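Dropping the structure in here first, questions after.
The complex appears here without one of its protein chains, the remainder shown in place.
Presenting chain A:
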Amino acid sequence: MEARIRARVNLALTFFALLFFVAGSSPPRQFVISNAERRIDLSSHIINVHLTLKVENAGTRSASEVVLALTPTEVDHLAMVDASAIKGKRKKTTSVRLEVKPTELPDAPPIDTKYFTIYLANPLNSGESTTLEVLYVFTHFLEPFPAEIAQSESQLVFYHDTALILSPYHIKQQTTFIKTPSTKVESFIRMEPTNRVGTEIKYGPYEDRPPYSISPIHVHFENNSPFAVVEELVQEIEISHWGNIQVTEHYKLIHAGARHKGVFSRVDYQSRQSSNGASSFRYLLARLPPRVHSVYYRDEIGNISSSHLRTDSLKSELQIEPRYPLFGGWKATFVIGYGLPLQDFLFESSDDKRYLNFTFGCPLIGMVVDKLTIKVVLPEGSTDPSPVVPFPVEHHLEAKYSSLDVVGRTVVVLEKKNFVPMHNSHFQVYYSFKPIFMLAEPLMLASAFFMLFVACVAYIHIDLSIRK
């Protein structure tokens, strides 16, 4: 721990030293950020950073690519980056989503920096300015310190960042707000002007900072929100044209906060809840589609009896309780399964194909999913499947043998790493299917029974004895 902090400080010093060499080189220097405001929300283990940039084209040519800079550590933990342009004034603002892509800049500065490019909808002419809103979502970014806590302690974490926004552009004025979940802040590095009011720490405003200025800070604060991380989620969506969609979700859950130390006393945990196990969690809430039926919740060794299902016309909420409360470093694996009516999710497209329209995401609320795998099991006999997902995912095909399958079912496998709730969106899988295949299995069964009876009749009527 100590060593890591020192390493970070060293790194920061190197940055400063490098600053002087760096200034003046690299990316298209034609933009100037006239005003930057950054709001960092540390209230859970998913960190949202809202960055509002007022970008001004100070160059001579019109340009449409604005570059964002992030440190490699940040990029490693980055789950999502999203940018939109703000149009209009005051109350009548509308935002337009913009495309963001990771880029490599050839003349990168000696500081280790990774870049994302925002492609503006309309090129910005010389002298014009526009307002961009950028959202970064980071996961696994808070570092528990102390790394091990006992049952009665609450969890303290470090947040590392820089007081100045890392940017390849000159920033005229910038402010950073850090919001902590409670007023309990152990320590934070000041960089004047710094101001702390309630749960908010304000850095800045700082004027006229050259590109690549940084100033490392950290905040050490209490964060008892559940650090629930799904290490792996495999969601299997099995389509049956007989009217049902069966969803099976395999979870590998871990508490990614400060590791639990010493004994666990159930008695203390239940009788003195206020002072015990503040960072642990007992309940998880899953939001399932409406009209869900035959819900089950189990694991390798059997059913887990502690769950409640509430349904109404808009949504179903499943509250589940793992077998034991999860403390730091503890794991739990379980399976949730449910059935859904087919007509809510399967539609026919205009080109005579069918498509499944389903939510790409994890039904558990507030979860980080390190690896999300969605397997769409198409009915036997479906051909040319093609998935449509709003963000890049890896996908490939598999085969699966379920009950009464002869040739196997086509499985479309979609994989996404580092998934956060903000990713939740719909995706579609298109495929073609001939209705005649629906009859294959009933016919098979019928013929099997028919054969059996024929065999019985034959056996009764045939005399196999040798003697007459």
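The rule we apply is simple: a contact is a pair of C-beta atoms (placed from the backbone, for glycine too) under 8 Å apart; a residue touches a chain by one contact, two chains touch by 3 or more; residues count from 1.
The definition used in the following text is that contacts and distances are computed from a predicted model.
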item	value
UniProt protein name of the chain not shown, from "Argininosuccinate synthase", "Trafficking protein particle complex subunit 11", "dolichyl-diphosphooligosaccharide--protein glycotransferase" or "Cell cycle control protein"	"dolichyl-diphosphooligosaccharide--protein glycotransferase"
Residue, one of A:82, A:143 or A:299, that touches the chain absent here	A:299
Contact with the hidden chain (one of A:402, A:425 or A:447)	A:402
Residue numbers in chain A that touch the chain omitted from display	265, 267, 299-306, 323-324, 329-333, 401-406
